[in-house]
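For this view, one protein chain was removed and the others were kept in their places.
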Amino acid sequence: MHIMEGFLPVGHAVGWFAASTPFVVAGGVSLRRILRKAPETRLNLAAAGAFAFVLSALKLPSVTGSCSHPTGVGLGAVIFGPSVMAVLGTIILLFQALLLAHGGLTTLGANVFSMAIVGPWTSFAIWKALRGLGASIAISVFFAAALGDIATYATTAMQLAFAYPDSETGFVGALVKFGGIFAVTQIPLAIAEGLLTVVALNALSGRAGQANEVAVLSGEAR
Amino acid sequence: MSALLEARSLTYAYPGGVLALAGLDLSVSRGRKLGILGPNGAGKTTLLLHLNGTLRPASGEIRFDGRTVGYGREALIAWRRRVGLVLQDADDQLFAASVAEDVSFGPLNLGLTDEETRQRVREALAALEIADLADRPTHMLSFGQKKRAAIAGAIAMRPEILLLDEPTAGLDRQGAALLLNELKRLSEAGTTLVFTTHNVDLAWAFADETALFSEGRVIAQGETSDVLSNPSVLAQAQLQPPLLVRLGMVLRDKGLLQGEAGLPRDEAQLLAMVGIGRR
Amino acid sequence: MSALLEARSLTYAYPGGVLALAGLDLSVSRGRKLGILGPNGAGKTTLLLHLNGTLRPASGEIRFDGRTVGYGREALIAWRRRVGLVLQDADDQLFAASVAEDVSFGPLNLGLTDEETRQRVREALAALEIADLADRPTHMLSFGQKKRAAIAGAIAMRPEILLLDEPTAGLDRQGAALLLNELKRLSEAGTTLVFTTHNVDLAWAFADETALFSEGRVIAQGETSDVLSNPSVLAQAQLQPPLLVRLGMVLRDKGLLQGEAGLPRDEAQLLAMVGIGRR
């Protein structure tokens, strides 16, 4: 769930753009370096980015009844690494706003911060940490994707609470409110996304040649 | 014969506005082979997606066994276990790691036991003559093998009707001939077949009945021998009669065809009819 | 006539280990239309990818204008400006947002000025009769329109040789006929054409020369009228003679064909030869 157009006050909109910019620019710089060296990588990256977009437009059967969409955050972070995900995620969010009227332009900065920065970095950190601790690929992927998903929405709730603190209880009260509403829908969704990502990466690693290609992609991209 | 599956004045527009079906009527008779012909974009694929409930018409209805179908969860499940669908691109329907595993997808979804499923998989692979490929990863199959695996996946559910979108497209001559043979056997075993094609000669040789499409409508449906020997209605669907029909008609006009009034259904018949016979 | 482009005992194996070309020889003569026929997996696409330097043979060589080609950056660029390639799936070739933009890609890569490029784009769109689609986004084209746009993108570079992988696959009859007409015009304007197909009747009607493929080799190359009227060599490539040839041969055997010894190249000829003529 992205913050819709017009929902954030001017100061907040600008502030989140400012917060996201360094990450996206850093990602852009490293991406450019990769693309200069290997021009054909742009095809792979674009195909993979389109894949992530299409995935995020799929309806996920969620336990609470309503249909929701996966974020693709965990999958992207594990495959590309968080720095490239900042750029791809920004493009994806822009496309979602323009092609699906999902999210917005003045709220793009805030949405990038939650979905293209916090989410992927969380997923990536968890993936690395669990693998480092010797957890299996499946377990690591599951938690990376599920917690990346939750981190994304926790960030969104926080952004909303910042913008609209409760008149009496302030930021904390608002965070409880927004967080509570999201928790009901997002925790089951995060579990579903975690499972989905495990199934996807599992089947992918069955294809020897392709898994290599993905490994190369992530190697280059990091 | 009453229709097994019937489409009545279906209309359907894809999101964005193209009217893909514009008041289409079609009926599928039990046990027959129905060929669907028509130019690119006429709505053939869109119709197949309606015939198993994947798309829901904006207006009009589908009748199955004389009853209007519903689109509830249970109704769709019951419908799809009786009507199988094979899409044009086999890559779109092979998901699992190996052929056998992929073929088991449908039977398992039907809720069959592992034992029954194994039995179904064996049968389906045998019917398409790919038993030796059971353990092969699906992405390591050739084009023709993929096509067979996709069909096996559909028939493992033992559908009464099998819908096939351009089954021989992209296959070489021999591959196409073998596949048609297998489809013929399925048909003889009782499966009703509905297939689309761009190849009038194929429809002439293989289909019992033919429906002609043009701009989202069926402009003619009937016995293949009638429909495909009618040049003016074929022209509306931007088609020419099959080569055998064209030759046969000229010869008949000249009084050179012997035997009954019909047109030659295959080459041997044509030669027999002009009184030559095979060497 | 000396060969414009020539493949000499090419061998090539894909990384997985499949031997796709196994000592293949082929020669392309200037100004002619060469049809390549053969079963699925025989190596037709693989050969086309060698003929413009996309793949590099494990052994053997490609000669262009009598000289062995090189695989350096500049050599490849010079090669590809003279040899255009149209892949089977047009979606693999269209990358830009609009048709005109996409067609301009090749000319700009040749280093032409914007003005020259504009001229080339206009010409190419006119040649394929899609000038009205110039501003259409590529994802809003129909199947046949995509095909045309992809060919326009190749001919805007004014190649001497155009390689086409199954140009009419998936097109309806009328679409295929129009496309062949446009290819014929290109050929008459001097472009050498090399195309693959599964359709012997198409090769019979359209190709000047035909090469038959089987298991990574050319098992026969020559005038279409010779190659496609030789049932035994066709059988090696798992093909049957074109229908007109089959009919013509039987009629000839019975002494029913009048005129020169040749076999009928189209339906009208067949009828003329049996002394009927068109109504």
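Per-chain residue numbering starts at 1, and chain names A, B and C are given in the order in which the chains are listed.
The rule is short, and it goes like this: a residue touches a chain if its C-beta (ideal position, glycine included) is under 8 Å from a C-beta of that chain, and two chains touch if they have at least 3 such contacts.
Everything below uses one rule, namely that contacts and distances are computed from a predicted model.
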### Among "Cytochrome ubiquinol oxidase subunit I", "CoA transferase subunit B", "2-oxoisovalerate dehydrogenase subunit alpha" or "Cobalt ECF transporter T component CbiQ", the UniProt name of the subunit that does not appear here
"Cobalt ECF transporter T component CbiQ"
### Summary
From C:18, C:110 or C:131, the answer for touching the chain not displayed is C:110
## Note on the structure
The listed residue (A:82, A:104 or A:119) that touches the chain absent from the view is A:104
### Query
Contacts of subunit A with the missing chain: which residues?
1-10, 13, 28, 31-32, 35-36, 39-40, 42-51, 53-55, 57-58, 60-61, 63, 75, 87-88, 91, 94-95, 97-102, 104-106, 160, 164, 166-169, 173-174, 176-178, 180-181, 192, 195-204, 207, 210, 213-214, 217
### Hidden partner interface residues of subunit C, rising order
49, 52, 54, 77, 80-81, 84-85, 87, 89, 91-98, 100-102, 104-106, 108-110, 114, 117-118, 121, 136-140, 150, 153-154, 157
## Note on the structure
Where subunit B meets the chain that is not shown, the residues are 15-17, 49, 52, 54, 77, 80-81, 84-85, 87, 89, 91-96, 105-106, 109-110, 139, 153-154, 157
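Basically, only the chains that are shown with their structure count from here on.
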### Query
How many Å are there between the centre of subunit A and the centre of subunit B, using C-alpha atoms for each centre?
43
### Task
For subunit A, write out the residues touching at least two other chains, lowest number first.
none
### Query
subunit B: which residues touch two or more other chains?
none
### Task
Could you pull out which subunit C residues touch subunit B in their complex?
16, 38-41, 142-144, 169-175, 198, 200-201, 238-240, 243-244, 246-247, 250-251, 253-254, 256, 267, 270-271, 276, 278-279
